[in-house]
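Only one protein chain is missing; all other protein chains are in place.
Entry: chain A
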Amino acid sequence: MTLDVTDLRKTYPTGDEALNGVDLSVGGSETTAMIGPSGAGKSTFIRCVNRLTEPTGGTVEIDGTDLTALDDDGLREARRDIGMIFQEYNLVERLTVMENVLTGRLGYVSAWRAFRRSFPPEDIERAYEILETVGLDDMENKRVDELSGGQRQRVGIARAVVQQPKILLVDEPTSSLDPETSNTVMRLLTEIAAEREVPVLINIHEVDLAVEHADRIVGLHDGEVVFEGSADELGDDTLDRVYRGGDPPESRAPNASEGPADDDAADESVVRNGVVSADGRASERPTSGGS
């Protein structure tokens, strides 16, 4: 299954241009990480794919079907194939773990059956299996507000996976988690992607996690793609471009008065600002604005 996004644009009613024509293709069972500073448009991009936020221009095609052209019923049907995982988990706190997971099957049952919590036995079975996969066995009757952050994100993952999606959209899955849990969650996501052979598109601002877990990296700055390539190709210059909108090195004109010292200063500031250290890992995480 492939996701083809062409010239995606979003201008908010306030006049903010969040996306200025983004092109992106995701397919196979690869994990694509979208990096970029807060406000770069990462979240807007993901939300425009399944039209939680309505794009103002461009097309989003999944296996050739243009989602932007669908009516309400068509969109609901298309959304069943798109699993989404959120930064703040977005679970319904007062419902049980099982109810939250089964929310992923709502697209397949009637409102009346949903109201009576009467899901088909195979959905229940599948939900149990996925809860085991994410390490939440025997937690099905806990209320979500009793869980820790890491556990909540696992419920969020289970809810998306139980949809049996053809693609997973993941919006800042680790921003609310500690580093250890972040790693586990990222590993879980890539494992699921490989096992189920679905592509995963992850928004993430922690460059080290992106480098470690993703097959491909896309850098977004100010609503535009400024980098696309493998993790190895991601150097300090590229990071500078992604996070500070700096010009590519070959076109950077040194300031005449300061001469070559300018370049050194710029490189140093990259390290000092904590976005990236010498080994290409973030030494300190840039703050998230939940963009």
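Please note the rule applied: contacts are C-beta pairs under 8 Å (C-beta built on N, C-alpha and C of every residue); 3 or more make two chains touch, one makes a residue touch a chain; residues count from 1.
Assume contacts and distances are computed from a predicted model.
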I want to check something: the complex is missing a chain, and I'd like its UniProt protein name from "A-type ATP synthase subunit I", "NADH-quinone oxidoreductase subunit NuoD", "Phosphonate ABC transporter inner membrane subunit" or "DNA 3'-5' helicase".
"Phosphonate ABC transporter inner membrane subunit"
Missing-chain contact, candidates A:M1, A:L106, A:I124 or A:A231, resolves to A:L106
Of the residues in chain A, which ones touch the absent chain?
50, 52, 76-80, 82-84, 86, 88, 90-95, 99, 103-107, 111, 114-115, 156, 159-160, 163
